[in-house]
Each structure stands twice: as structure tokens, then as C-alpha cells.
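Please read the structure below before turning to the comments.
Yeah, one chain of the complex is gone here, protein chain that is, but the others are all in their spots.
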């Protein structure tokens, strides 16, 4: 069976180093089977790849790319927490926050960037519940933030 | 003992068909006793009933009606997941997102539309923790979105 890390690589992705928290918190906490990840931004090599409002400064497609990079950061955290992405049993809830101007209504299309990559990587196991909203602003002026809760195994 | 579905009907409500997800996600995920529902919109027969900012395009009362319809959609998902609403043990957290212009402060009054219906339907068992905020925008320009986490039994 192909590991998720092999699948990532086959799809042309590499896990970034797990991101440093933007404040006084830790990247994840675990209670039993539940793993709560902190909010993640579109960060590569310590730099944000996408800033500004989606639909204004960033196109929907760029927002989707930002969401994918957020997801890679989330997976990097999970990998650090668990030792292997194969220990993720299922994704429970993905909260997607898109920085948008008042009235921005396309948060689902943007967050699909992350959701589709989850499905590509994990197959049926990548299915997740989700809530997407547009917010007035995100940390460091990031375009997208994801917060994920998952079920894990030892 | 009256079932929740009978209670719904007595109060003049009908469960809508479970809503189709607005993106690449599934309506719910379950881990043990925890059931995580995806964000739900005020949707009836595949159409949004309330769009635009509450306090601007929609009155507070219309926002409350939107919140009630969101709740019916959430219950439709739970009913599909569990086979019966009677398998809901308790409601843990209801996240209420209201689309409002900057400074909109009446999200609690709007989300009460859903909270009060939960109490009417489930009595003491309908009590729930809650967080309500106003956001810059919602999927498909919806006026209200709810995301609910509940405890369920087999």
C-alpha cells in the first residue's frame, strides 16, 4: 500500500517544514483519538505565498492555491505530531476562513483547493465535513486560513 | 414518548431533504459519539431563502427565520446520518455565522432563531453551547450559516 507521503510526492508536492506558530500557542493538541490542529496559513519557507483579499488582490484560482498550501502546512503539523500521515484515520472538520471584502460569497470555491487535494491524497479517507466563511482579515494579511480537526490512531 | 419528528410536525415544520454540499466535502463525519456536521445554509428545495447582509438586506426577524431554516437543514443531515433524530443525545457546540456589514452586533438575536427552535424541539436536551459572530460573507451570499457538533448514540 502506497503511503500518503509517497502519494504526495507522486502528485508533485513536498511537505513543507511544520510552520512556526504566529503567536503564543502550539501547532497541535491531542485528546485520545482527536487531534486539533492550530490555524494554518499559506506559508512556504517562512514566507506567506498569498496575502490580501481573495476576489480583489488574489483571484479565486490563486485563493485555491493558497488553500492547498495551507493544507500542506496542516499535514506537516500532523506528520510532526504523529510521525506519519498514515496514522490519520479520518478528517472530521475543516474550517476554512477566506479573507474577502464585505459580501465575498465564493469561499466554497476557494476552500475546494484544499478539499480536493485532501481527496486526491487520501481518497475516501480524505472526505471531511467543512464550514467555509469569508472574514474581515487574517493573521499577517494572509488570504486563507484553515483549521482542521481529525481522528488519529497510534 | 413523542419522537422529535412528531414534535417537528406538531410545530408545523418538515425536514427538508438533506442539502447537497456546496463544495468538495461531505455533510457529516462521525468519530465515536461525536457527530460533526458541515456548515449549513438557509436552503429549501435547492434554493437559498435568505441572501444578503442581515441588518441591511434582511431584517433581524428575517435573519432569525434564516437561522431556523439552517437548523432544519442541519437536522436533515443528522437524520440522514443517524436514521432518527431521537439518536441525538445532546448538542455540544453551535457555531453561528451571520453575514453582516462591518460593525454588525446583533448576531446573538439572529442565531436565537435556531437556538429557540432547538429548545422547542428537544426541550432540555436541546440546550447547547454556542458562539455567534458576524462575518464578511457567506457561501452563495447566504445570510446565515450554522455549524453544529453533537453527541449521538447508536
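By letter and in written order, the chains are A and B; residue numbering begins at 1 in each of them.
The criterion applied here is as follows: contacts are C-beta pairs under 8 Å (C-beta built on N, C-alpha and C of every residue); 3 or more make two chains touch, one makes a residue touch a chain.
Everything numeric in this text was worked out from a predicted model, so none of it was measured.
Trainee: Just name the one of B:38, B:51, B:73 or B:112 that touches the chain not displayed here.
Mentor: Looking across B:38, B:51, B:73 or B:112, the contact with the absent chain belongs to B:112.
Trainee: Which residue among A:12, A:32 or A:46 touches the omitted chain?
Mentor: Once the missing chain is taken into account, the touching residue is A:32.
Trainee: Which residues does subunit B use to touch the chain missing from this display?
Mentor: On the side of subunit B, residues 33-34, 90-95, 100-109, 111-112, 115-116, 119, 127-136, 149, 151 touch the unshown chain.
Trainee: Quickly run down the residues of subunit A that touch the omitted chain.
Mentor: Looking at subunit A, the ones touching the missing chain are residues 21-29, 31-32, 34, 36-39, 53, 95, 97, 99, 101-102, 135-142, 145, 147, 149.
Assume only the chains that are shown with their structure count from here on.
Trainee: Just the number, please: Cα centre separation of subunit A and subunit B in whole Å.
Mentor: Each chain reduced to its C-alpha mean, subunit A and subunit B end up 25 Å apart.
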